[in-house]
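Please see the structure below; I have some questions.
Excluded from the complex is one protein chain; the other protein chains are retained at their positions.
What follows is subunit A.
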Amino acid sequence: MSETIQPDVTVDSRGATCPGPLMDLIGKVKKVDAGTVIELQTTDSSSSHDVPEWVNKAGHEMLDIVEHEDEGFWSVFIETTK
């Protein structure tokens, strides 16, 4: 169940216009150790494909994408592998 994922770090990019949620996520991935679970909170619907594309390209692991319909944002969970 995705609701049970407990992130080690949360990146709040809700409402981000620039540099954008994916840039915020990349900035955080650079700073954390392998095995860190990161939750990216985003109001940008394009994150649902941008983020998995980069995560796969960079060799990290996509865990889940959870939509919070009432609050109008998505939580994208990833785990760093290196």
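As a working rule, contacts are C-beta pairs under 8 Å (C-beta built on N, C-alpha and C of every residue); 3 or more make two chains touch, one makes a residue touch a chain; residues count from 1.
Just so we're on the same page, contacts and distances are computed from a predicted model.
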Chain not present in the shown complex, as UniProt names it (candidates "ABC transporter permease", "Nickel import system ATP-binding protein NikD", "F420H2 dehydrogenase subunit L" or "NAD(P)/FAD-dependent oxidoreductase"): "NAD(P)/FAD-dependent oxidoreductase"
Chain not shown, touching residues in subunit A: 13-20, 22-24, 26-27, 29-31, 43, 50, 53-54, 57-59
